[in-house]
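Yeah, one chain of the complex is gone here, protein chain that is, but the others are all in their spots.
Per-chain residue numbering starts at 1, and chain names A, B and C are given in the order in which the chains are listed.
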Amino acid sequence: MQEFTKFPTKTGRRSLSRSISQSSTDSYSSAASYTDSSDDEVSPREKQQTNSKGSSNFCVKNIKQAEFGRREIEIAEQDMSALISLRKRAQGEKPLAGAKIVGCTHITAQTAVLIETLCALGAQCRWSACNIYSTQNEVAAALAEAGVAVFAWKGESEDDFWWCIDRCVNMDGWQANMILDDGGDLTHWVYKKYPNVFKKIRGIVEESVTGVHRLYQLSKAGKLCVPAMNVNDSVTKQKFDNLYCCRESILDGLKRTTDVMFGGKQVVVCGYGEVGKGCCAALKALGAIVYITEIDPICALQACMDGFRVVKLNEVIRQVDVVITCTGNKNVVTREHLDRMKNSCIVCNMGHSNTEIDVTSLRTPELTWERVRSQVDHVIWPDGKRVVLLAEGRLLNLSCSTVPTFVLSITATTQALALIELYNAPEGRYKQDVYLLPKKMDTNGRITMTSPHEPRNSNRVFFKITFIFFLLLSF
Amino acid sequence: MQEFTKFPTKTGRRSLSRSISQSSTDSYSSAASYTDSSDDEVSPREKQQTNSKGSSNFCVKNIKQAEFGRREIEIAEQDMSALISLRKRAQGEKPLAGAKIVGCTHITAQTAVLIETLCALGAQCRWSACNIYSTQNEVAAALAEAGVAVFAWKGESEDDFWWCIDRCVNMDGWQANMILDDGGDLTHWVYKKYPNVFKKIRGIVEESVTGVHRLYQLSKAGKLCVPAMNVNDSVTKQKFDNLYCCRESILDGLKRTTDVMFGGKQVVVCGYGEVGKGCCAALKALGAIVYITEIDPICALQACMDGFRVVKLNEVIRQVDVVITCTGNKNVVTREHLDRMKNSCIVCNMGHSNTEIDVTSLRTPELTWERVRSQVDHVIWPDGKRVVLLAEGRLLNLSCSTVPTFVLSITATTQALALIELYNAPEGRYKQDVYLLPKKMDTNGRITMTSPHEPRNSNRVFFKITFIFFLLLSF
Amino acid sequence: MQEFTKFPTKTGRRSLSRSISQSSTDSYSSAASYTDSSDDEVSPREKQQTNSKGSSNFCVKNIKQAEFGRREIEIAEQDMSALISLRKRAQGEKPLAGAKIVGCTHITAQTAVLIETLCALGAQCRWSACNIYSTQNEVAAALAEAGVAVFAWKGESEDDFWWCIDRCVNMDGWQANMILDDGGDLTHWVYKKYPNVFKKIRGIVEESVTGVHRLYQLSKAGKLCVPAMNVNDSVTKQKFDNLYCCRESILDGLKRTTDVMFGGKQVVVCGYGEVGKGCCAALKALGAIVYITEIDPICALQACMDGFRVVKLNEVIRQVDVVITCTGNKNVVTREHLDRMKNSCIVCNMGHSNTEIDVTSLRTPELTWERVRSQVDHVIWPDGKRVVLLAEGRLLNLSCSTVPTFVLSITATTQALALIELYNAPEGRYKQDVYLLPKKMDTNGRITMTSPHEPRNSNRVFFKITFIFFLLLSF
Partner (left out) sequence: MQEFTKFPTKTGRRSLSRSISQSSTDSYSSAASYTDSSDDEVSPREKQQTNSKGSSNFCVKNIKQAEFGRREIEIAEQDMSALISLRKRAQGEKPLAGAKIVGCTHITAQTAVLIETLCALGAQCRWSACNIYSTQNEVAAALAEAGVAVFAWKGESEDDFWWCIDRCVNMDGWQANMILDDGGDLTHWVYKKYPNVFKKIRGIVEESVTGVHRLYQLSKAGKLCVPAMNVNDSVTKQKFDNLYCCRESILDGLKRTTDVMFGGKQVVVCGYGEVGKGCCAALKALGAIVYITEIDPICALQACMDGFRVVKLNEVIRQVDVVITCTGNKNVVTREHLDRMKNSCIVCNMGHSNTEIDVTSLRTPELTWERVRSQVDHVIWPDGKRVVLLAEGRLLNLSCSTVPTFVLSITATTQALALIELYNAPEGRYKQDVYLLPKKMDTNGRITMTSPHEPRNSNRVFFKITFIFFLLLSF
């Protein structure tokens, strides 16, 4: 079992950069958390657990939480109508009959709805978590109770992480023919450890930036012997993950951590890309006075035309109540800026990188850190001034807010459709390449998917399921 | 001690109607809750507790929570700059030196800031809770640790409630000369039980609708021998409690309970008064499609001019994703409406009354209730349709969201100023009447306060503290 | 006829303060203006004109413009559905049969729709203009052609003005029994010159601030022997004339005069009352960066909570592109401010008073005035800096924009209803007093009207026509 520690460095890094969980476990309303503390400290790997049907083909924290997890899944189903309608329409047909899917994603109520949809469409699924912290234990329990082979719990060690993945892939008499991955770890494990399984895979669906990057590297190196779909770069995902999602999560994240009133507050938003646009629209609408910093002239011009003052951070840093970064750059907010902020200024990050705020510069002896709430630190200057730092500079929308179920539903439905397409595609439709989801449908409702590595138009393939169908069902 | 149960009926009713706490105890971020469960079941009245200075002139749940409570107070101070600046400016002068204030309010981090401000200005304070559920135990502990005579805990019995009030008033060698009340129970207790104390009171400041109503009744009956200020009906309080506060809390309340995405949702808001205007503005800004029902023609016209479709509830009930009531009327959403809602429709109430949604009609055998989260029930129809009912139809903004500290700061500062004014007013400035805070200042920055029972302009009194001063400091 | 010059001073003043015409004559689209220049210079009083039916019971500029005026009236009818629906519903019943109405209002396409509605409901009408500049000649011609006794043209002299009014009242064999007035001149003329007629008047409906003021003075002096209705202070009129109307006319007025792009412009709005709120909402929505100056603390607080920075004018005067006054005060924008504005800054007034901008201070030798377009002056400083002054500081919304027909429709319908009510009210329902239109209807759809001079509730009278009926018809 010690072999699972062979990938320590990379995983270590990855985990750090993802330790901010998408789970709703921390949220106000989830009663799940209370169970954590009362749980004993025995590793799930050493427990003997059985679901009500007598199966022990899973490994979760506590199978007894299943009922509570089932309720969380039912709540999630309420706002995932696209996926539910796909489930209802296609379950007679069973387009995934015979599919043996190994999956590695966050294990949340929303992914549970995806997994159970895949099962309803005929697939057999074995699942592990793509992040050692993000699993909702009660949801994992509910899946296990429902018969899904799930291997995941909150607070896995590195070794646990790879052990869980391995348990998904390595099972006598069962060989995976599809992969659904988020981050590329599962794909990498199968590729490295089970090359014979890898060759027989009919298709990979990958959601994350990192995972897609690794697929392209494989492809470049000529080692990708399987068609793969890049779900990450689809238009809907980009718009939802950034503009629409952040428009809501900036409010949610600030409110849950600080109870701050938005009306009348002066806010500076660094960066006016899609994330910044979402943040600014929401804050302006709720009565905040919003300033923008932006170095891209086109984005700066858009900010102007949208009615925001474009400033240098230095000009307003003394007067603002809230500082939000979403530039994608490093050290946008420096120690010097932090020194000049007024008392009780709130500082947080909505951008991709954890380093937009130079948090390291605050870890000096003259400053006192006081953890006042979960995800909320007061950093106290010698003169008593306090700066309110959220999530230690990590992504606020992931740390302190929930991703709306509806957003996850869009992505999950896309993943399900991609799996169906890859599994059912006739020989030759997809080559050993990475495919993008399309921007446009043709007039027959068919969606054109192109591979970026080949000349456009030369290799048209068709994704027959009407994309519009499920989008319109969502409303 | 049994005498405290003499007021059972009214208090009982009152408590029920206020069981929805304003406390941030239930909020996502408050770590307070975990301590509750671990506390023993011994009544605070039977405990012997002493603070670090050796005083035991208080009665709280657990003095050991003081440090955590102090942090909550410090967080609150960050967003109460008006009050803090009043504290700083006036603490040299000590305008409340000699004031002996008995108070009865919610005991939260925000009121703690008010109480400590009153102390800093020279007052001696004794305090109890105006609601048996709303006390933040850790905040009460912090106050006790700081030397305030506080008598309050979460989960008092009726008998406890009156015992605490009595402990505030009834102390050898100390006689109250000012009252700060929220609900009128303290005032009533002093009036009934300690008529000699009541006669010597210099002034009463009352915040609630109920309390103000009781003061007017006393006044009408010729029994109000003390000047009183009605803080409830001040313009700032009305605007903040309704328009500005609800604009934020509707989003917060819906998000924390359901994680619903607002963008693209169809919402019907019943009632376009100040509360409705706030809800609609926020939801529209975040991309919801909002319909209004309204019977007042002026409000309906405003809704039209603000770009909302004014409809009858029946016209849209089948298609909407969310139903929000804020009319102040009864049974606005009937069982018939509920029967016609689509699956997963969310129903909640932002209005004053608990009876806007006919929740009683849902307590019938054919419907199954499933409590999926705190404050969230799925009501399930025989055909499987679920309606998501929030807070059992009680006020969402109080049950499932926090009142922004800034809003409470406005009210608390007004209360402090009213106390200072009443305590320092020369003989004869205020008669034995109920005074309103004014809408307008005169050109000297003086605020005119009028008594509604006397002809306008005949009895001008001046409130010399410039209201604008602290308002502008707030920003 | 020389007697008509007996009222010179007051009229002179009045005309000055109203020289800003509400007429759409100046508007882009009105083709009326071209006819003016081609008209001969003969006074209408000296012309012999006859309409197609042979009547010459009118006095207008040029009866031949009737066809063009009829088209303008038809355009207006398109957006006055409330009035049209009142006309259709009530014309069988003829509730104004026997009414002999003398009217004195602006003569525009919109008032023509009102006058023709009154005729359709059974009234006989004789009409003059309440302003010497505001008459749309072609509309007056169309009314005359249709048989209305109208006496009005654009560019009347003072003597003409009173002659026209007199021609309305003074006719053999016809005695007015109702008055519809805008400004009080007609009422005053009847009161002074024809006291016997005045005594027999059944009711007066008055629209303007000035006229209402004069009615209250008469009432106070015990000389008002007729019930009167104050249409000016009705809620709908206030909201429409200020908030909703200015929200649109600020954009319209700026665009037609300067073609300025709003997006990205920095604008300071002085005053955040209803007019200011309307201006700010529109400009913010179109991408302008808006600052507010405000001395009223409640309004300042509202501005803050609506997301505007509240500043002192001096702080931003150097940087803004547009300055808009709507305070109701004098010299809000001083010469010093004007000296500090940047090149090409636009300055205009939306407030009630003509003196908000100290235009007089600009009439000094060192500054050059250049009239670049109608209503647009460049004031040029010695260093070449230009300030763009609109309408010489008079009301932009009246000078450079049109009042939307829909707004006028609301008022006109209210006037018609008030006339119907006063004409049909049973003896004793209305006393010799000034009545306000109500804010609220009772539950039977009846509207309560109260006289401010009597104690509330003591003199309830009912306005049975359901106000809601016509409001809802409007949409």
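Keep this in mind: a contact is a pair of C-beta atoms (placed from the backbone, for glycine too) under 8 Å apart; a residue touches a chain by one contact, two chains touch by 3 or more.
Remember, predicted model here, so these are calculated numbers, not experimental data.
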{"item": "Hidden-chain contact residue, picked from the options C:201, C:228 or C:251", "value": "C:251"}
{"item": "Full-complex contact with the absent chain, from A:296, A:315, A:336 or A:370", "value": "A:296"}
{"item": "Hidden partner chain, touching residue among C:261, C:311, C:367 or C:425", "value": "C:261"}
{"item": "Contacting the left-out chain in the complete assembly, out of B:304, B:359, B:388 or B:418", "value": "B:304"}
{"item": "Selected from A:45, A:239 or A:431 as touching the chain missing from the view", "value": "A:239"}
{"item": "Among B:180, B:231, B:251 or B:288, residue touching the chain not depicted", "value": "B:288"}
{"item": "Where the unshown chain meets chain C, residue by residue", "value": "24, 27-31, 71-72, 74-75, 77-79, 81, 244, 247-248, 251-252, 255-264, 266, 281-282, 285-287, 343-344, 370, 372-376, 378, 386, 388, 402, 404-407, 474-475"}
{"item": "Residues of chain B in contact with the chain not shown", "value": "263-264, 266, 284, 286-290, 301, 304-309"}
{"item": "Absent chain, residues of chain A that touch it", "value": "235-236, 239, 243-244, 296-298, 300-302, 304-305, 310, 439-441, 467-468, 471-472, 475"}
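Quick note on the criterion: only the chains that are shown with their structure count from here on.
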{"item": "Centre-to-centre distance between chain C and chain A (centres being mean Cα positions), rounded to whole Å", "value": "59"}
{"item": "Geometric centre distance via CA averages, chain C-chain B, whole Å", "value": "45"}
{"item": "Inter-chain centre distance, chain A versus chain B - centres from mean C-alpha coordinates, in Å", "value": "38"}
{"item": "Interface hub residues of chain B, defined as touching at least two other chains", "value": "244, 475"}
